[in-house]
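Okay, so here's the structure we're looking at.
Every protein chain of the complex appears in place save one, which is left out.
Going in written order, the chains are labelled A, B and C, and every chain counts its residues from 1.
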């Protein structure tokens, strides 16, 4: 794996620049010690990191674990989880990666010892949020329970790394985890989607990657719904066969029209709109399947009779499980779709607040805003 | 299978007694021609038939297909789908069953030619409700789209038959399809349930069979929730390790108490109560699974955030798929549980209205009310 | 599906030209009545039909059912199963296809009533080879148990049809069933093959389609082994990342070299060579999977210790199950690979013996030899 070339070495500073979250909406640039990798971990020099909608939630509301635990903000916590970089130091026992390797990251390391991890469902780790470290059994989830990527360096467990080929840019590599989440959604829907009809609802980053991955695997037709033509047009470039602007046409009726009245086999729900599940239940055929990759902020009315009477299976997905990120990276590496079309803006690490402003305000139609760190 | 004994023969009358549904709540006993089995079908002399909650819905509201189609009641339609009997005539090409065989029935024959039937998901047949017959591609669903079992005879497709051993009474055999529905629910939850924790919500017939089948397969603990102590006590006899009377204790808190705070792996929801899915979402562990075998009559608020954040899979089930009825019958045949405990009352065919009165009013704590036909 | 254009009609002759198999190696061109489609069947005017290696076996040895049954050759039997054509007549109850539709075919209709068909495993139908027809429960397998495609017309069950788009040539459409067989092999290996390593052994038509489908779905690397450079070069054009000429390099060592010593996740064995399974067992990683799409003519020594100690799963596949043909056709329709590269020669129906000579002798490096019928 690591080849026979002389190992590269990288001079490591003692301190690094890192953004920390003081309190809601209060990001502060500070200096922190460069962390050291433990057994089965590596130190990564972060080269680029993208902003995710979940980062906005964390910055505005705090981490879910803090909220549930009634904890005060940890004023030294560094968010950011869609990053990539270069391995610069190996922890004990690591030979899967070499110093100098370019890597992208998954979020969920898994504790490796709960029932879920033992089953291979590590994004559903039952020890998520517990203290992490040599004497603890917590699960490392960078940017959520351990320090993340709005910084110059981060430590990652080897389980959360994906090789990035030289032919892929830093910016594109930050999109691997997004594509991996969409891939996980399609995996849980069954995986065998060539020739099957697929609706993706909501043209955010995961929805757009759902279109791209679905089409790369041969889904037919791929139908994307949304409210903004610019996003829908991007969906067409990423592989959608049909797009529906739901401001202009009822989504369910349009799906029925496109499919000759039959509905579709699969819906990947990425909008979080209050009525999206009910609409999905009306779009799928009897015996069809729906994956929820997004959700409304509050309980919403759902017509469960349709779900039961039509033998619908509904899959909530947490993160990027089943090693889907590796599959998504392979598709990107093979140029099956061009994830870079989603990348709209680039900023420097020091400009993180401006980057968030663009992302949150969708300024200049921002989709994926990337911080180029080094 | 059919042995070498001389084939039995049964004299067949031309006419038979059958109940028909004239209009809502108007069941009428009449005479009909004894039907003739077509290719791949058999004629069954009905020996016993049980009343199901769905029969009540049909009798009060009409068939779903009629309602959706705005059709008038078909005044010659015979409902009833939980029956068993004796094969008395074979259609062309049938050698899987012999005249004289005792059989129980499944509901869904499947059209055998839609995408779902071709996948083995015949209860989700896409041609359900279409006209059935030699020149049509409809799906036979006795008691729903074709004549059912509140009569002396019925025709069944060979796909819908299960052998009944001589050691099983007629009355017990009518319960096979109910056990098969519960088995199908546990199958879609994953099948490997020995040693896994299971909550069954709602001690109706399917819920009680869910307890029995779950325990027969080794689930541990099996927890049953409900509102009536008589039903919960029956659940204990059928294998529940714990019962929770939700009038006396909050169901979610009780499940947490019993499981040391961890929640359960599986919930089989059989109550149809408005908040049952939300409660199930609070009962299952992260990465757990829920099967809905019942549903509320109207849309209800559901907290989808819990489903997505915790990677919950939710399975709506239609009928008794995946040949689960055969598996359930095998467990009953091996005396793994005593389904007869659910059988509370017996009436004659002429007494069908009285039988319904007992069933609907839960008179004398009626659970399974059986019509003994011949 | 069938659109609103006026239905096309096709004048039907009473007689058709058809090749029949008199005795081993004795194909005879004759006239037969044009068959009539029964319920759930259509009549197809055959436009093109390809020659398969199995056709050669049938022509030289007779049908497996004849051989096993000790039966004489049925002198009116028409072989040929890789065909496509135009629907010219509909049997009773057919509305899935319209007269004028272009269709390719699968082989296995399934009886629709055995345990396997009921599970969706119709290529493993337990009633294969039984008499077929209105009063029988046999399974239609055109070119094997019922008349096939070396003729002007054939009857097909609707379950065996795949729509062919106008953008696909007749010749290419004959290759759908071959691609579908390779797809079925990859499906049973797990389906989620993006980014996974795959060896295909044997560059015959199924092996070459295995390469093409595997790469279309993102497998990486895809390694093809064989003995002839012309075929291996074709493999490269169809998507192989590496090819190994096993006359020049040991296959197992080459796979280890390419994979850095780790071996691969999947092997699709398409050569039927005597030692191929042992080699596959040495190529796969612990926990890997092997699909056998071909087999040696006689029992061969197999080192089962490797299979057990390394937790290898081995899948024998019969035909083109799980609707894989539809998935393969979708990939071809989307131009994910160019199956036409396998098509090397075209002959007329009258030239069938010459076509077989080219195919069997691999004259001019023949791979797929197609009979253009009309």
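To be clear about the criterion, a residue touches a chain if its C-beta (ideal position, glycine included) is under 8 Å from a C-beta of that chain, and two chains touch if they have at least 3 such contacts.
What you see is a predicted model, and the numbers here were worked out from it, not measured in a lab.
S.K.: Taking the full complex into account, find the residue in C:116, C:242, C:327 or C:368 that is in contact with the omitted chain.
M.R.: Looking across C:116, C:242, C:327 or C:368, the contact with the absent chain belongs to C:116.
S.K.: Which of these touches the unseen chain: B:119, B:136, B:333 or B:346?
M.R.: The one listed residue touching the chain not shown is B:333.
S.K.: So one chain is hidden, and I want to know which residue out of A:75, A:113 or A:228 touches that hidden chain in the complete assembly.
M.R.: Of the listed residues, the one touching the omitted chain is A:113.
S.K.: Residue-wise, where is chain C in contact with the chain that is not depicted?
M.R.: Touch with the absent chain occurs at residues 64, 115-116, 119, 121, 123-126, 128, 188, 262, 277-278, 285-287, 292-305, 307-319, 321.
S.K.: Applying the definition given at the start, please give the residues of chain B touching the unseen chain.
M.R.: Within chain B, the residues touching the omitted chain are 1, 183, 187, 190-192, 194-196, 216-218, 220, 260, 322, 326-331, 333-334, 336.
S.K.: What is the set of chain A residues that contact the non-displayed chain in the whole complex?
M.R.: On the side of chain A, residues 39-40, 92-96, 110, 112-113, 115, 117-122, 134-137, 157-159, 322-323 touch the unshown chain.
The rule is simple: only the chains that are shown with their structure count from here on.
S.K.: Once you find the CA centre of chain A and the CA centre of chain C, what distance in Å lies between them?
M.R.: It comes to 39 Å between the two C-alpha centres.
S.K.: Specify, in ascending order, the residues of chain B that touch 2 or more different other chains.
M.R.: 115, 119, 121
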